[in-house]
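So that we are looking at the same thing, I have put the structure below in structure tokens.
Every protein chain of the complex appears in place save one, which is left out.
So, chain A:
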Amino acid sequence: MGEMEQLRKEAESLKDQITAARKAVADATLPDTVSSTAVVGRVQLKTRKTLRGHLAKIYAMHWATDAKLCVSASQDGKLIVWDTLTTNKVNAIPLKSSWVMTCAYAPSGNMVACGGLDNMCSIYNLKGKDGNVKVMRELAAHTGYLSCCRFLSDSEIITSSGDCTCLLWDIETGTQKTTFAGHLGDCMSLAVPGDFKTFVSGACDFTAKLWDIRDSNCTHTFSGHESDVNAIAFFPNGNAVITGSDDATCKLFDLRSDQELITYQDSSIMCGVTSIAPSLSGRLILAGYDDFNVNIWDSLKAERVGVLAGHDNRVSCIGVSTDGMACCTGSWDSFLPSFSFKGQDNVMRLCKQNKQQYL
């Protein structure tokens, strides 16, 4: 046989082997196993704060590790660092390019980063000597738009791009260190787990990939979605990945058994998922949709247990603070309401001040 034909057959046989291996360990399904787990019950959230200040669509937000500050990026050309409890703006950073699509807060709290259609990742030092926030580095090497970025530390950052690759950068020298290539479509989002040894990326080739940062290999590829994977996050124990896609579903992929465990879908939901975040214990998954809502899913039973309907336009980003106490959503209606969680006792509390807040 010709070599091409041979390689094709080998690839097919490898795919079969992977499927067989996954099947070999598929001795249970998530729904069966959790049938005896207690139900969550209705989850109700209330808007506690609304962060006003952006003049155009908000594309991204990211919490700082102290669970009080967060950064948001909007296409009005501003990066704003908020003190969410007081709703004060700590920094309002003007950007060179207003077409920003992502932002990130460094774990140390010393830096923020953003990027977008300028194909660059700009890093800003928040703790400069004279108090001014200045551009520290401009990381340029991508040939496509910057869709997401996440800091590993003050020295390293990972970016994902519309050029189908992810890059690991050395911030000090401003150079790229590793390229993670393998996706066949625009990389839309990425997520980093607590140990910073791996990361996952979701792309427009309908798959999610897990990469080893040290070896730059793709160790797992998860398929199953029928459209672009827009949002991705790690389950808090680091052993699973949750994804949100334009096919209106979210999925949970388990890393150790290398397969999809559960899909979060409902026949009444027909629009794409734009953003996703798990609660601290992982029992709840919050997902933002194109229909202006945020749906709250019971991650184990795959049932919808709540809805946040406080936006007047598509929900573009969502984040749960590191202590799990509050969730912040950003939207194309240019508000960033911060919701906190009530318990299951439905005591009606009037929300604070602002007349436009959702009760």
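The rule is short, and it goes like this: a contact is a pair of C-beta atoms (placed from the backbone, for glycine too) under 8 Å apart; a residue touches a chain by one contact, two chains touch by 3 or more; residues count from 1.
Heads up, the rule we're going with is that contacts and distances are computed from a predicted model.
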Record-based protein name (UniProt) of the chain missing from this complex, from "Regulator of G-protein signaling 11", "Sodium/hydrogen exchanger", "CXXC-type zinc finger protein 1" or "Small ribosomal subunit protein mS25": "Regulator of G-protein signaling 11"
Of A:A28, A:A92, A:C271 or A:A309, the residue in touch with the unshown chain: A:A28
Hidden partner chain, touching residue among A:G77, A:G144 or A:G282: A:G282
Footprint left on chain A by the chain that the document does not show: 10, 13-14, 16-18, 20-22, 24-30, 33-34, 37, 40, 43, 48-49, 67-68, 85, 152-156, 170, 172-173, 194-196, 214, 219-220, 235-237, 239-240, 254, 256-259, 261, 279-284, 299-300, 323-326, 338, 340-343, 345, 347, 349-350, 352
